[in-house]
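A single protein chain has been removed from this complex, and every other one stays in its place.
To keep things simple, chains are lettered A, B and C as they appear, and every chain counts its residues starting from 1.
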Amino acid sequence: MSGKVPIKPARPADKTAAKTVEKPKPIEKSPAKTTEKTEEKVIDTTRQAVPFNTGNIPGPEMARAVMPAVSGKMLAKAKRPLLIVGSEVHDKDVLERVVSMGQAGIQIAAVGDAYVSLGDKGVDVHYANMHALASYLCDPQWQGLDGKGGYDLVTFLGITYYYASQAISALKNFSKVKVISIDRYYHPNANMSFGNLKKDVFIAALDEVINQLPKK
Amino acid sequence: MSGKVPIKPARPADKTAAKTVEKPKPIEKSPAKTTEKTEEKVIDTTRQAVPFNTGNIPGPEMARAVMPAVSGKMLAKAKRPLLIVGSEVHDKDVLERVVSMGQAGIQIAAVGDAYVSLGDKGVDVHYANMHALASYLCDPQWQGLDGKGGYDLVTFLGITYYYASQAISALKNFSKVKVISIDRYYHPNANMSFGNLKKDVFIAALDEVINQLPKK
Amino acid sequence: MIIKKGSFVIEGLDNVQINIGKIVEPGQESIIEGPTPRPEIISLRNWDYRILDRYHPVYTPTSDTCDYCTYGKCNLTGNKEGACGIDLESQSAREALKTAIMGAACHSAHGRHLLNYLIRKYGEDHPIDVGPSNLKAPLTETIMGLQPKTIGDFLPVLEYVEEQLTQLTASINTGQEGAAMDFESKALHAGMLDLLGMEVADIIQISCLNMPRAEEDTPMAEIGMGILDSKKPVVICVGHNIAAPAYILDCMDRDGLFDKIEIAGLCCTAHDMTRYNKTAKIIGSMSKELKYIRSGIPDVLVTDEQCVRADILKEAKKLFIPVIATNEKIMYGLPDRSNDPVDAIVDDLVSGKQAGALILDLEKVGELIPKLAMKIGPIRKARGITALPDDVEFNKLVSKCTKCLQCTRDCPQSLPISDAMAAAVAGDLSKFEILHDKCVGCGRCDYSCPVDIPVLNVIEKASQRVIREEKGKVRIGRGQIGDPEIREEGRNLVLGTTPGVLAFVGCGNYPDGTKDIYDVVEEMLQRSYIIISSGCAAMDLGMYKDKEGKTLYERYPGRFIKGNLLNTGSCVSNAHIAATTIKVASIFAGRKTKGNWEEIADYVLNRVGAAGVAWGAYSQKAFAIATGCNRLGIPVVAGPHGTKYRRAFIGKPYRKDEWNVLDARDGSTINVEPAPEHLMITAETKEEMMPLLAKLCFRPSDNSLGRAIKLTHYIELSEKYMKKMPDDWHTYVRSEADLPVAKREQLMKLLEEKGWKIDWEKKKITEGPLRKVDVSFQPTNVPRLCKEAKK
Partner (left out) sequence: MIIKKGSFVIEGLDNVQINIGKIVEPGQESIIEGPTPRPEIISLRNWDYRILDRYHPVYTPTSDTCDYCTYGKCNLTGNKEGACGIDLESQSAREALKTAIMGAACHSAHGRHLLNYLIRKYGEDHPIDVGPSNLKAPLTETIMGLQPKTIGDFLPVLEYVEEQLTQLTASINTGQEGAAMDFESKALHAGMLDLLGMEVADIIQISCLNMPRAEEDTPMAEIGMGILDSKKPVVICVGHNIAAPAYILDCMDRDGLFDKIEIAGLCCTAHDMTRYNKTAKIIGSMSKELKYIRSGIPDVLVTDEQCVRADILKEAKKLFIPVIATNEKIMYGLPDRSNDPVDAIVDDLVSGKQAGALILDLEKVGELIPKLAMKIGPIRKARGITALPDDVEFNKLVSKCTKCLQCTRDCPQSLPISDAMAAAVAGDLSKFEILHDKCVGCGRCDYSCPVDIPVLNVIEKASQRVIREEKGKVRIGRGQIGDPEIREEGRNLVLGTTPGVLAFVGCGNYPDGTKDIYDVVEEMLQRSYIIISSGCAAMDLGMYKDKEGKTLYERYPGRFIKGNLLNTGSCVSNAHIAATTIKVASIFAGRKTKGNWEEIADYVLNRVGAAGVAWGAYSQKAFAIATGCNRLGIPVVAGPHGTKYRRAFIGKPYRKDEWNVLDARDGSTINVEPAPEHLMITAETKEEMMPLLAKLCFRPSDNSLGRAIKLTHYIELSEKYMKKMPDDWHTYVRSEADLPVAKREQLMKLLEEKGWKIDWEKKKITEGPLRKVDVSFQPTNVPRLCKEAKK
């Protein structure tokens, strides 16, 4: 942890009026750079790693920004991972990736109305209420959505931002479960998270995650 | 502002128990590196830029980490800067540097009992109560400690950490005054601040600040 | 000799003044029927623990730190302890208690303000009249163990509430309670006090101000941002307390000004204005406050208390709209003009010398407002003052947008504002029109924009077309549900043949606009649920029309009977919704009420298929109401923003032994289906909410017909909106008789696939269900209510 750059400067150096609102750098204008790295292009998901909702600063401990390959490898290595997807999964591009992850053998919890898009995709998907799910994940007694045992790694995407953020705060503080966010927006309450991403970068990042998963 | 690395990872990646306390990297063991840069050694004061008191996270906008030379230049350029020093100034090494800054023409507000060490050093020093001073600095009507006009830049060091942090929060939110912390500890409520420094790095950083000031 | 309350001196005993506080008539003494009249914190702790042992408090902190005291800030991340020894779990529970206290204080202080004021005006002896009810004040009777006859009888009730709230507030101080469970028990206590405070407030205003008394066919009031004739002077009352607006309405009535001045309300004051005088109109919920002010239409703003934006004076000042504050709770730093002559005040406001005035003499407010409106209205109209940009400006503003998304990041609903900006540049305002409905009007975006676009004004400007058409209808608040209605419907509710009572209440912080609850309510009405509403939710339900141009209120009648849509009234009328379940227990089932909270709540939890929905809950009050309902055994569902309350009560169906109940007939333990499954939970979308609501209406007491009906809706709603059979539908099947007739065979096949044994000849389930249907089963969670225990 270098903690070199604070999440946001209090006021820019050239500030003259305290009550002037900070002029932020536009997200859209800072596309994730694709860096040439040996042969292949790498999507950088660690930029803009600040809570997407401005006020959503939980405290001194916030998610480490993570690259897609690292998340993918962790998912691949996990003994019993769970992917939670929410009501924003109906988007075709996102849905495709989620299905791929399901096809790679990751169990899916469809929260909100995500099941509507996922139910007929032939993956191991279960409806769950996100709030209840967060509660169950904090319970070492819980045997999972299929009764076959608890999860050691949780990853999620596509849930209403603040809703996911709040639910994950339960896991952060009251569970032993590791949480990686592969959502489009930075989630401070996860252990690791992507930064705030443009749609195309997000999709590309998901593809990189999928690349790390075992092919089935 | 890149905001690349969040101030602190929620939990390290290898974490297995949520209720285990984060094992931080020791400050003493991460000495500020002196990097060879063209000819001269540069003190890096931007490491460990996290609030010294762990819980002291004011919100989404926190000080940008700053290098000594930058602070020094800003002080040198300021029309009417004020250096506020507090009760931790009695340390000989620190005191020497404060006197040097005073000799370079920067007016000094001695808060707490700092005057005890500063009163006889032949610099432009005034006693002030830090809490009252914070209040006056937020008042555009105030004409300064000497009645000659308000300040455009405030810098400080050597004040009881949390006391300075609280007082500066008034300036951050309710004043137009720019604040640079050249204290040994990272101050989130300043516009810019050093990170948490070892004593020797701190002293060396002050020397670099002084180097930027006009010689009188 | 008639003795009334007061004091007298007996001849020859001149130094003795006898104060008569209460006349006790024979046979009318309050008879305490239960063990806990006037419960203190400890009194219902056992009940709280019973429900908390099943419905687990789940914490979703908004902050991992605590800065209550000067030892702090303490970092509690990972459930660490702070300097005082509190950990994040207990701190989060403390926050829940704090939130519930604040909400309860709000309603109770509102009730106290009204009570002191109404007693001054009508006397302590003014009788309570709430309509056709013997059980006039169900919450008061159940909690206090007394039956109030006059408004003065509520004095000890509020004293009790205030004493208990002070005890609870003491508990949240640093260095007090240490256990999350006891913080929660206290929060439930606060929630109960909240229900009581609300009941007092609404009963006394109904009784004194002639508001509708349990009337099923109250008239319709107009609602919407488009209903007013903005050419006339416009008076807008903002808040929750009818006291001041009542005077204004009286003066306008007296002087025949309803043709000359438009008067309407924002937030719950609006409901109560229409209940007081059906000429009044409703602009809308709190979400409309900033929008309507920015429009420049109001000529005078009158504020009272609660859900009044903190920046109203600042915003109004810019548009030369004088603000008259009429309540100590919101004074905005305004000069106190209570003792000044009306004309002097009008002059100072019309001349712009002062931006507003604080006037606590409500009679004076009544006199002043029409005068002020008549004077300042024409001036303001002439100047055409509005905050909204004109067309040219609008075009300039939308083209400035850099798509940095900062407004989206600051927006509570993360609305895609820049997309709408882009579309507007291309001449398409439709995206803005959609935003207008979804936008809660908070104005945070204005502060976000790095290129200084006044975002909210732009949204509103772009939506002028839809705003002009924003004209709906709300059935004026009816007050309580009368005893005869309960008598008629109680049985259906307890047996399940009416699939459930759903209360749509609370505020407008909806995750996806106001229309969601309209859609849900329409669906549930078509399915014969009873829908009761109040407050901002009741307003928002009246905003939409079907193809024939009819609102839900016009389509569905307002009786407490299946498939009806009721509006009880303002926020404090929520008390009646909760109280309805007490009435069912009392009137239908003959349960004793007085001082008998636990037994009543136990009855409600196990037998009354009622659930609350606070889809847009934002305030501490909504949380207090929900928590009070929870203590009464009523489950509540909030929208996704509800997670920011930091605490829910969630059941764990997989822990089988937590679903044991007792059979009151013999004290035997029966393991039952998870019914209701949760006490307080959120859902992400309306699609998710609908089957959840159906499920939360299951009760162990359902008879087979009722269970089949409830199951039908649960399955159908899940299939319709979630595209699946619910995973747990079979959990609720006790025998083939519980299965909807139409689908019985099909469902039995599914059960067989799950491993259940079916005797296909007899068309009977022979193995599988958790338990059997037993029509005389008396489910209870309270051991002392079992026959065995009573012996």
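To be clear about the criterion, a residue touches a chain if its C-beta (ideal position, glycine included) is under 8 Å from a C-beta of that chain, and two chains touch if they have at least 3 such contacts.
Since the model is a prediction, treat every value here as computed from it, not as a measurement.
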| item | value |
| --- | --- |
| Where the missing chain makes contact, among the chains that are shown | A, B, C |
| Sole contact to the chain not displayed, among C:Glu124, C:Asp182, C:Glu460 or C:Asp512 | C:Asp182 |
| Which of C:Ile32, C:Leu360 or C:Ile670 contacts the chain that the document leaves out | C:Leu360 |
| Candidates C:Tyr447, C:Tyr654 or C:Trp756 - the one touching the absent chain | C:Tyr447 |
| Interface with the undisplayed chain - residues on chain A | 10-11, 18-22, 53-57 |
| Chain not shown, touching residues in chain C | 1, 3, 13-26, 40-42, 45-46, 62-63, 67-75, 80-87, 90, 101-103, 105-106, 108-110, 112-113, 158-159, 161-163, 165-167, 169-182, 185, 286, 290, 305-315, 328-334, 336, 360, 410, 412, 440, 442-444, 447, 509, 617-621, 641-642, 644-645 |
| Contact footprint on chain B, counting only the chain that is left out | 21-29, 52-55, 58-61, 86-87, 111-113, 115-116, 119-120, 126-127, 129-132, 134-136, 138-139, 141-143, 147, 159-163, 166-167, 169-170, 172-174 |
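What we mean here is this: only the chains that are shown with their structure count from here on.
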| item | value |
| --- | --- |
| Computed distance of Cα centres, chain C from chain B, in Å | 49 |
| Inter-centroid spacing, chain B versus chain A (mean Cα positions, whole Å) | 36 |
| Junction residues of chain C - those touching two or more other chains | 65, 75, 77-79 |
| Interface hub residues of chain A, defined as touching at least two other chains | 22, 24-25, 54-55, 59-61, 172-174 |
